[in-house]
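Got a structure here, written out as structure tokens. Questions coming.
Of the protein chains in this complex, one is absent; all others appear in place.
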Amino acid sequence: MFEFIVNYYNYWMYIGLMMIGFYAMMAKRNLVKKIIGMNIFQSAIIFFYISTSVKKGGATVPILEYAHGHATHGIEHGANAIDVMQYANPLPHVLMLTAIVVMVATLGVALAVVILIYRRYGTLEEDEIMKLVRRG
Amino acid sequence: MKILSIIAGVLMGAALVYGSLDMPKWGDPHSPASTHVSPYYLQHSIEHTATPNVVTSVLADYRGYDTLGETTVVFTAGMACLFLLGKGRKRQGK
Amino acid sequence: MEVTLLLESTDNAFRVMERAREHAVGLLDTAVQFTAEQTRFRQEKRGQLLFTGTQKRKTQFQNIVGTTIILLAFWMLLSGKFDAFHLTLGVICCALTAYLFHDLLFANVRVGDMRVIAARFIAYIPWLIQQIILANIHVASLVLRRKMPIDPQIVKFKTKLETDISCVTLANSITLTPGTITMDIKDGVFYVHAVSQKVANELNAGDMEDRVAHIFMEADHLYVEDVLDAARIYQTLRT
Amino acid sequence: MILPFDLILVLFVYICAIAAITIKDLLSAVVILGAYSFFMCLLWAQMAAIDVAFTEASVSAGIGTVLMIGAVSKTKRRSND
Amino acid sequence: MTAQIPVFIVVIPLLCSFLTPLVGLWRKDLCYYWSVLALSLCSLASIDTLFAVIQGGPIHYRMGGWAPPFGIEYVIDHLNAMMLVVVSAISLIVAIYSKRSVEQELPDRAVYFYTIFLLQVTGFVGIVITGDLFNLYVFLEVASLAGYALVAVGEDGAPLATFRYIVMGTIGACFYLLGVGYIYVSTGSLNMADVYQILPDLYHSKVVLTAVAFLLAGLAVKMALFPVHVWLPDAYTKAPSAASALIAPLMTKISLYVMIRVLFTVFKPALFIDLLPVADIMVWAGVIAILGGATMALAQTDLKRMLCYIVVAEVGYIVGGVGLANATAIKGAILHILNDAVMTVGLFTVAGIVAYKTGRHDLSDCKDLFRKMPFTMAAFVVGALSIIGVPPTCGFFSKWYLIHGAVIAQHWAFLVALLLSSLVSVVLFFRIIEIGYVFQASHGEHANGAEHTAIDEAPLSMLVPTIAIAVAIILIGLYNQTILSNIIDFAVPKL
Partner (left out) sequence: MIQESDDVIVKAVARLLVPFIVVYALYVVMHGHYSPGGGFQGGVILAASFVLLGVSHGLEKTRRRMSEKAAMVLSSIGVLIYGGIGALCLILGGNYLDYAKLGKILRVTPAEARSLGILGVEIGVALAVMAVMCTVFFAIFTAEESPEDYRSLE
């Protein structure tokens, strides 16, 4: 059982964060709080992806110069000298770089929209806005 | 609304945990994610692109089209902010 | 006790050495300053706008070159790659940055003073470190005593420093020294939080302020010798 | 990865996340969100993803926080929940 | 150079959108012509690609020259090619149409409008053309962000609707991303064809099951399937008319396309038909969506909002048709994607013209429109007939295949829902026609009739695209056999 948890806990840690984010996005009435929830939600997913890139057993950063075995001259050694097990999996890192940038882009647009809403209604609470909208 | 969203969140979490039970062990160097495509990048990055930082070479070359899309996302966000908050904007309500 | 003695004696040694050097440099400084002032005065009197224009451009050029050199040093520190390609990149980047931001690094600094200021600043650092060590020991002794005889207070004093950069240097030096924190600077008045009376007294003595003023060649008249020297030079020049 | 260190970081991340969505002062919430991003970035640096950690530190904890502070300063600081 | 043509479909709108602000700095009024030029080039390229696909089978294009599992690949098969033509042609038509409407609604921000318009089209085209799961996410985000911006500048209340759209859209996109992540964990690949090869061994894994669930859930949010459609009506009603004419027909259709692509070319059809109960769930979701959309549409008094609920109902047709899981129904569903895109854009352009002329888009504003704008309303009638499903128009044929498929699958509830919704559409559109024609005729007699009967037709730049769409509706209906036998028969998977 303990073995099982140690093997899998990293896949579960992000789920709690995701639930927190999801709850904030759905249940909070303040619009900025919703955006905060959105941010947490997205970064939880990034957490998951990064978890998949880890290799146990001394895998380091995927920069070929900094490997344990060969000091600096990766270029001369060519392909056969590179031990794949020494480096973390670079693909999820690349994907998540994209996702982070998408995250901040969404954040910018959402904040612009929030400012527009505030300019119109003078409040950021969803229930108050709905009251104003219903009053017409 | 609060209870509903808590239920939805817990359901989502349960589904995710259920799905993760069949995953390869965390940090397993022989999982499909680390053996199928990514070794190619690590092995050939220097030979193909003369770039020791594999993340950069994958980002800008092997999957460069993704990065173009990503830059487009950023550009879209900038244009959207100008579009929404730009100067001289007058609200046209009823 | 021995430690304090030792430190004090080194302090004295530093002081003597520095005085000597200061004497020489200060003399030179006042000379330079004086001549510069004379020329500027003359130029303004004649109202040669064209000339001042070229002067300004020249100053700008010097600023750019100076900034580039400093930034290039920073770049090399970061980069650690000295092949032609990366060096070229570095030069291009630094020159570009210097061109765009030349007025930021050297604002309010008279050109020509830079080397002197740099030399004095470097000479100031060991003194500051020594002060920091002393203050550390002091604060540690305060804290480690059972009764903790601290006496927090806010010291307020008006500074004689003129430029913002010297104010900032002083404020940061005060903050760096344990036991004192600069809280605010408003119109030349420092508000400093001091942890004990001794620290506050040291602050009020104004030693650090004098040194900072010396670095940036401000308020040099406070050094009596310098004033005398200046008077002497002035007299020789006049006659 | 060192397990205890990792768990402490995760604990911090959770604390920050919960604090960010419960605090009523929006400016504090936003700043705590910045701290959350920063702990997240430490966690990723721990998992050998320094590029991602770098990006997160500069993009999410840096510019993202600045933008949110800007938006909060343009709107209201208090929130009802 | 002909081998490079597929890439132009994306690259032309992309680069032109980057150039639009620069063009706008030089001459503001050139932006319109610039974007029309870009989109017509894009349409030409996609039509060329469609013919190439019909003649020579699927096209593969390697981005950056890297072999598929490592680099990103375009795969253009018959379904793709058809969608590309639909997207680029509709966006061209809407771009032509948008001139006057933008001049009226967003006078000082036309430059940004056209930039974002082109980016939106880029996003759509990028989603359709790609053969890589993650790349699809990136372009989904491009399209979504552009969509948020286009919606948010609309009339009063648009920002609030946009905020909901952003929240729901982000949840949808994140679920999609999560699904892709689960697939990546179990297969190690992101290329659709590669995943298709690897996955069959893993079909009993819980990871893949969760991945299917999350992919479909995310796409359901994006396509506004009935219970999670809440963002759609507000957003598309409040958007500027040119923007809603572009987004409302295409965004949902593209999400549906992605769903079909994921179900048929990432997973094998056998997975969701035999192994999992996905197909049944989809049919019932379709039934609920059709009934819900139709009921809600009946309750509306706003023209655009009513059309939005019709879009929600139409989504149900396609989801249900795919869920019926027999060749006829899937054929009908794919044909309906094409038809629905065309007829919805027709209706939304007419709604835009009404808004342009009257400044509002309530149903009561349609009074006397049949006399004021006979051509526009003729186009509207064609679109309405197509939604109802009257024979020469294209809507009839796809509905026919869907009904036929329901009969084959013996799924009577779906059949009943289809027929009911057709009935509801009849009621809806005859109500509008009554308001626009009959009501005013009796009313106009004791008002001074001369003023009302003066023909006040929409400007040509709006009218011509609208008429063109109406003609296209009829043409697609007439030539539906050609389209079916040349394109859609190849797109239907072998079950």
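The letters A, B, C, D and E name the chains in turn, as written, and every chain counts its residues from 1.
Here, a residue touches a chain if its C-beta (ideal position, glycine included) is under 8 Å from a C-beta of that chain, and two chains touch if they have at least 3 such contacts.
Predicted, not measured: the structure shown is a model, and the values here were computed from it.
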Partners of the unshown chain among those that are drawn: A, B, C, D, E
Candidates A:I40, A:I82, A:L95 or A:L111 - the one touching the absent chain: A:L111
Residue of C:S9, C:S79, C:N136 or C:N201 touching the missing chain in the full complex: C:S79
Interface with the undisplayed chain - residues on subunit D: 50-51, 53-55, 58-59, 62-63, 66-67, 70-71, 74
Missing-chain contacts mapped onto subunit B: 46-53, 55-57, 59-61, 64-65, 67-68, 71-72, 74-75, 77-78, 81-82, 84-87, 90-91, 93
Missing-chain contacts mapped onto subunit A: 61, 63, 65, 97, 101, 108, 111-112, 115, 118-123, 128, 131-132
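What we mean here is this: only the chains that are shown with their structure count from here on.
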Shortest contact path, subunit A to subunit B, counted in steps: 1
Maximum centroid distance from subunit B, chain identifier (CA atoms): C
Contact-richer chain pair (by C-beta pairs counted) among A-E and B-E: B-E
Euclidean distance of C-alpha centroids - subunit A vs subunit C, Å: 45
Approximate Å spacing (C-alpha centroids) for the pair subunit A, subunit D: 11
Distance from subunit D to subunit C - Cα centre to Cα centre, in angstrom: 38
Junction residues of subunit A - those touching two or more other chains: 16, 22-23, 51-54, 59, 62, 91-93, 95, 97-98, 101-102, 104-106, 108-109, 112-116, 120
Residues of subunit D touching at least two other chains: 1, 51
Subunit A partner contacts - residues on subunit D that touch it in the complex: 1, 3, 10, 13-14, 17-18, 20-21, 26, 29-30, 33, 36-37, 40, 43-44, 47-52, 55-56, 59-60, 63-64, 67-68, 70-72, 74-76, 79-81
Residue ranges of subunit B touching subunit E (in the complex, touch as defined): 15-16, 18-24, 31-38, 40-41, 61-66, 68-70, 72-73, 75-77, 79-80, 82-84, 86, 88-89, 91-94
Complex contacts: residues of subunit B adjacent to subunit A: 1-2, 4-6, 8-10, 12-13, 16-17, 20-21, 23, 25-29, 31, 33-34, 37-39, 41-47, 50, 52-55, 58-59, 63, 66-67, 69-70, 73-74, 76-78, 80-81, 84-85, 91
